[in-house]
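All protein chains but one are shown at their positions in the complex.
Order of writing sets the chain letters: A and B. Residues in each chain are counted from 1.
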Amino acid sequence: MKTRSKILFASTIGSAMTLGVAAAIANDAADTPSITPKTMADALHMVMDSDRAVYTRRIVNRLAAKEKVITASEHFEDEKALVLPAQMFRFGAEMVTERAAENPDVNFSYSLQSLWPINSQNAPKTDAEKEGLQFVVDNKGENYYTTEELGGQNYFTAIYADTAVSPVCASCHNDHVDSPRTDFKIGDVMGGVVIRIPIES
Amino acid sequence: MKGLPGTSTGSISLAWLVWLFSTCVGCAFFAHVLFKGEDKTVFMPGPLSSGHHQLAESCDSCHTDAFGGGPVLQESCESCHGDVRKKPFDSHPKAKFSDPRNADMLADLNATQCVTCHQEHKAEITLVNGVTQPEDFCYQCHESIAEDRPSHEGMGFDTCANSGCHNFHDNRALYTDFLVKHLDQPEVLEAAGLPEREFADVLDMLIEYPREQFPVETLSQVDADAPEEKQQDATVMAQWEASGHAEQGVNCTACHTSIAIESKADADPAGNEVHWTDEPMAENCASCHGIEVEAFGKGKHGMRLAAGLSPMSVGAARLPMHEDAAHQELTCNSCHAAHDYDVVSAAVEACVGCHADDHTVAYRNSKHYALWLAETEGNGKPGTGVSCASCHMPRVSQDVDDYNSRIVVDHNQSANLAPNSKMIRGACLECHGLGFSIDALMDDQLIVNNFQGLPAMKNDSLPMARELMESHEKRKNGQ
Partner (left out) sequence: MLSCLCTLTPLSVHAGEEQYIELSGELAEGRTIWIANCEGCHGYGIAGAPIPMRARDWAPRVDKPAEELYQHALQGFFGPDDTYMPARGGNDSLSDSDVIQAVNYMVALAKYYLEETENPK
């Protein structure tokens, strides 16, 4: 009996310690850096790209192209229409910027840019943007990664090709009064998603 | 100790005493004003702009914290103006500039902060619309506009915001595709008329409506639930019986119930007792008309009430007012007199009773007023009359919650005044074509005489939009 209670005591202590250690490891794991900025950028892009694909397919393709019950328009408020997939993407980016400002631990930004933008404010500005956007056009299927300094802060910057996934992507851009390029076709790289993650120097 | 020539040690000590005493008195005075005084204008670094002058005695309406600087002020700006500082109302919302790629641009012109362009207490550099930035600020980002729009070649960057061209914030009536869509409209539209108000029809959409206490049914004087001694004024009773309130089941106690906290503390445990008040407040109105009261608090009529100050008085206004109205104060009841709540007199008589500027005085000679007379006398179709409120408190479709919108009378009459192109979509376009509306609002003299006559000039925006589209069509068709 005596031995048994000793074993019970020891195993109780042992279990308690194991649990404590496990909890400590879990806490440590949450705070230990284990993914690279590149992995994080790739993961973010995968989420953005998938969400946008779902919106394009399940909402716009289905309701506007297939069922024809509503249209999608740049002036969605005035036209009582769906927002264009690229606009949905931009609005998400703006909301992220707003929310990230209040949560510096989760500080990243992203934008949709092009060498042939309809709104000239979405043309590349930094050297990294200019080089990266050209790179993803010239090397279809590849991404561009670099680092840069903006306003005194260092960033890991990743650029992913943004491609015309539907004939209307190409035709809308080709027909838009402010589009500097008018010969896009489906499957063409039209621009790029630029993701920035602040890094220490 | 040797004193200065001509002075003695005694007089120096006296001078020190005087200095010490006056310093103490000075400190005590300012400390009292700072911590105890109601009027702190002595600390004001310069006169307030016309937008905020009513709040002069309430520094903490904007300076909510003595410390914190810029972010505190930015939060204050947004707490009143923030709802329209985002898309689609604002074409330059803060979110547009927050991306780090704009760091260089923001170093020149920090468009994420209101005070970059709208500084307060700077009367000497304040331009129209409360702008304190040199008028060519568009240049900072749009210097190459002539490359995209050859028609803009040679235009000065201080002319971008001229009437009929661009509005930095609310550009919804002026963007190119909107102009193109409204190119060939007549001066007066065939289907001219305002949308019908629909408050009574959408009661079931109002979550806060006290429908259980006051079911929607027409009431008469025998149903009145005021204490007997409060039902003695026959005029009051008759006015209520004829009002929209009685028609919709809104009984006396729906408004005449004190909502002060202390009276709730005294509540009868059974909850049967009526906490009667003789003078209902804006809060009482807000229990059904919340959107209207909130908007009222954002305009110059209600901003003092919203800030917890005494109501605005006519005599305190900077605009020309009738002297004999100077003592009047602005609450809901100033325009919507109890108990008949006559929306016809609220739309004209209430305004002209106080306002005495040329535009207001000229109104009764205008075509707009003739149409208003015709409608109110039963000779015009509903919605075809044009009152002061038709333009200054337009009936607009507004989101009332995440899933519903309805036609609301916008009780913030200051919202669409500056720049006046903000009035186009909510008011002018209900009856007029876009080109005519822009032309009329460009003509200062026409505004003064309340639109008696035709606009003296034509704006260039529509012809430029037409030219742009025509050349684009040609390009598209390979001509």
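Just so it is clear, a contact is a pair of C-beta atoms (placed from the backbone, for glycine too) under 8 Å apart; a residue touches a chain by one contact, two chains touch by 3 or more.
Just so you know, these numbers come straight off a predicted model, no measurement behind them.
**Q** Name every shown chain in contact with the chain that has been left out of the document.
**A** Touch partners of the hidden chain, whole complex considered, are A.
**Q** Just to verify: which one of A:Thr71, A:Gln87, A:Asn107 or A:Thr146 makes contact with the chain not shown?
**A** A:Thr146
**Q** Just to verify: which one of A:Lys80, A:Arg99 or A:Lys185 makes contact with the chain not shown?
**A** Looking across A:Lys80, A:Arg99 or A:Lys185, the contact with the absent chain belongs to A:Lys185.
**Q** Among A:Ala93, A:Ala128 or A:Val194, which one touches the chain that has been omitted from the display?
**A** A:Ala128
**Q** Go through chain A and note every residue touching the omitted chain.
**A** Residues of chain A in contact with the hidden chain: 38, 53, 56-58, 61-62, 65-66, 127-128, 131, 135, 139-148, 160-161, 163, 165-167, 170, 185-188.
Keep this in mind: only the chains that are shown with their structure count from here on.
**Q** Taking each chain's centre as its mean C-alpha position, how far apart are chain A and chain B in Å?
**A** 39
**Q** In the complex formed with chain B, which residues of chain A make contact?
**A** Within the complex, chain A contacts chain B at residues 74-75, 77-78, 91, 93-95, 97-98, 101, 109, 111, 120-121, 125-126, 129, 150-151, 153, 155, 175, 177-178, 182, 194, 196.
**Q** Can you tell me which positions in chain B touch chain A when the two form their complex?
**A** Counting only chain B, the residues touching chain A are 87-88, 93-96, 98-101, 103-104, 106-107, 141, 144, 148, 172, 176-178, 468-469, 472, 475-476.
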